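Take a look at the structure below.
Apart from one protein chain that is not included, each protein chain of the complex appears where it belongs.
Up next is chain A:
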């Protein structure tokens, strides 16, 4: 059954890992066929290949739906899949199977069964894992949004037991798409698997990513993971807390209407068990209730509203900040800001 599904979900929904399909389709429309951005290799067929003459390809079984519908997808892909079904049915693990999986992956890397069978084949043949990584590198660069590749890579690096060269490769991937969720998740896995939390280079690299794009939420998240999140709930030392607060303040000064560092700053304060008022004077640099026309950051106003609400007898200021948000600086979320205002009077009643 069905469907001209193009991107995303379920196998990858959220991360729109099937975005590559969209790219394929766009290329098709432009008159290309799949994958390579450069020159198209000639199609590869198996039926007249000496090395495959002992294999009878298995036909596609479409499950009985529309048995009469003409199956007219490209002959090359169709034939290769027929041979894959045949070798899987006979549990063949061999060099030629590796070649076949490579061929199918180059046409359709989201076909998860192919990856699974490739991993099995490598393990059955006892192939050098380093070779597989070398083969994977250009493949991953070609198919940025594909997540099967990352899972495959993780399995192999885990078995190899060394992260050597991986940091460079991740950086190379992020140059192409600096917020790629799979790549960042993989980087986190490397940090955890090889205990790189106190590796100074890792922190410096994160900093360089934030420097390159101060709005990259993935980079901020990675920093949090390094400094606090991955450390099993240990509160940051006074020194680390201070360093992080100063670092984040600098980033906010570069772009004050930027959610990521504000969230990060609040996260650091919470982890260090410091009150929000710690950064009150900093926040007023961007939003001063006395100058309501010159608000440079709705996030600063938001934070100030919380700080004022906690102060004695300053509900009025909190209300004013929330009003500014609801009416001028973030009106699309007026209901949320009004809800926060409602909480103010509730706590008054309670007091």
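Convention: a contact is a pair of C-beta atoms (placed from the backbone, for glycine too) under 8 Å apart; a residue touches a chain by one contact, two chains touch by 3 or more; residues count from 1.
Please note the rule applied: contacts and distances are computed from a predicted model.
Between the listed names "Geranylgerany transferase type II beta subunit", "3-methyl-2-oxobutanoate dehydrogenase (2-methylpropanoyl-transferring)", "Cytochrome c oxidase subunit 2" or "Nonsense-mediated mRNA decay factor SMG8", the UniProt record for the complex's undisplayed chain reads "Geranylgerany transferase type II beta subunit". Per the touch definition above, the residue from A:111, A:127 or A:249 contacting the chain not shown is A:111.
One of A:101, A:121 or A:218 touches the chain omitted from the figure, and that residue is A:218. Against the chain not displayed here, chain A makes contact via residues 1-11, 13-16, 18, 21-22, 24-25, 28, 34, 60-66, 69-74, 77-78, 85, 108, 110-113, 116, 119, 151, 179, 181, 184-185, 188, 192, 215-218, 221-222, 224-225, 228-230, 258-260, 263-264, 266-267, 270-271, 332-336, 339.
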